[in-house]
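What follows is a single structure, and I will ask about it in a moment.
Excluded from the complex is one protein chain; the other protein chains are retained at their positions.
And now, chain A:
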Amino acid sequence: MGRKLLTEHINVEGIETFEVYRKHGGYRSVEKAIKTMTPDEVVEEVKKSGLRGRGGAGFPTGMKWSFLAKPEGVPRYLVCNADESEPGTFKDRQLMSKLPHLLIEGMITSSYALGANTSYIYIRGELLYVLRILEKAIAEAYAAGFLGKNILGSGYDLDLFVHPGGGAYICGEETALLESLEGKRGNPRNKPPFPAVQGLYARPTVVNNVESIAAVPVIVNDGGDEYAKIGVGRSTGTKLFSACGHLNKPGIYEIELGLPVEEFIYSDEYCGGIWKGRELKAVVAGGSSVPILPKELILKTAAGENRLMTYESLSDGGFVTGTMLGSGGFIAMDETTCIVRNTWNFSRFYHHESCGQCSPCREGTGWMEKVLHRLEHGHGHMEDIDLLVSVAKQIEGNTICPLGEAAAWPVAAAVRHFRHEFEWHVTHAKEAAQPGAVYRPSGVLV
């Protein structure tokens, strides 16, 4: 049984209230940090912990904090990115709705470390019910003196606001999020300047994911070194995975980083194997934007070792044999899944969500979607398969923000690992276009 650092008390009745949360050790990190530590000491603990951004990029959080410019007399901001909207990723909303005070505690401790007197939680507009939960919890924290003026008599002031976004995937990109938070259209900004130098209202800003911020109280309470003992190598601590797809027990699991993928899928403690006793076909390990891997490659690395749920092991072999840990959106697909249809579906999403600012993403996402639509509906040609790869390559790395890569990687990886399935859609166009048709090596339709 792995240790649960964030979700230990998630099933305690009433844990979403200040009173119960406090009884279970809540807000200890705020007291410890504000009363006994300097802001720099808190940053140092986070650095020692080796915590890496849980939103997808995996950048070391402590290092990100230390990049924050600190000019005299200029406000700094901490913004929590709660705009979780990647298909397959749904861990943050659970964390926020069940443990709102954990996030608020993390926000207070982190804001203290960064010297921010105003902080924001930017939440996806559709999550209105979570917004209400957070607002209620924030009001409780104000009433208890953990927010507002002169927190715990220390002289430190902090105001915390929750801001609902308009419900666009692009607003999860940190600079688009800041634009949206400023009341503008959520278009990503050109970088540099980076938010650490010029972020919200052109002031130094740190943007962190919900899960990253929720891990800060644990790190401050137990110490960075303790936290770093969990996990493998540079992948320290625990991580929430939202498992969905053809699994016996889909759900949100907090695991210690380093768990073998095979154990995660098949053990009863976690996903309990593939439903209806079917065979696993492929897995998208970190949300729909990361490259898909067939069963053989998701279970074993290129060297034939067990693939572990860590940043390094999942990306072992680059994008030829590896993928990414991403945001932890673990989508398992059984043998009845048509990869072409699935890829088209992902592609539809990215086409719909592209902001349209830069040419490769604006035009390329639509182009890929249309070609995939043709292939899926029996109007494809053999050269379309290479065309998809070529268009994906033209988008990848050439856009303002990473949405271009998010759109290109799933398509390129699907063709890389399942080219035969795309070819079958061309050579057996009529059969493939039937609803529910799936390629099988024997040629039998499901």
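One rule holds in what follows: contacts are C-beta pairs under 8 Å (C-beta built on N, C-alpha and C of every residue); 3 or more make two chains touch, one makes a residue touch a chain; residues count from 1.
Definition applied: contacts and distances are computed from a predicted model.
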item: Absent chain [UniProt protein name; select from "(2Fe-2S)-binding protein", "CidA/LrgA family protein", "Coenzyme F420-reducing hydrogenase alpha subunit" or "Recombinase-like domain-containing protein"]; value: "(2Fe-2S)-binding protein"
item: Contact with the hidden chain (one of A:Cys355, A:Val415 or A:Ala437); value: A:Cys355
item: Residue among A:Val207, A:Cys271 or A:Ile400 touching the omitted chain; value: A:Ile400
item: Sites on chain A contacted by the missing partner chain, in the whole complex; value: 168, 170, 185, 190, 192, 351-360, 362-367, 370-371, 374, 387, 390, 394, 397-400
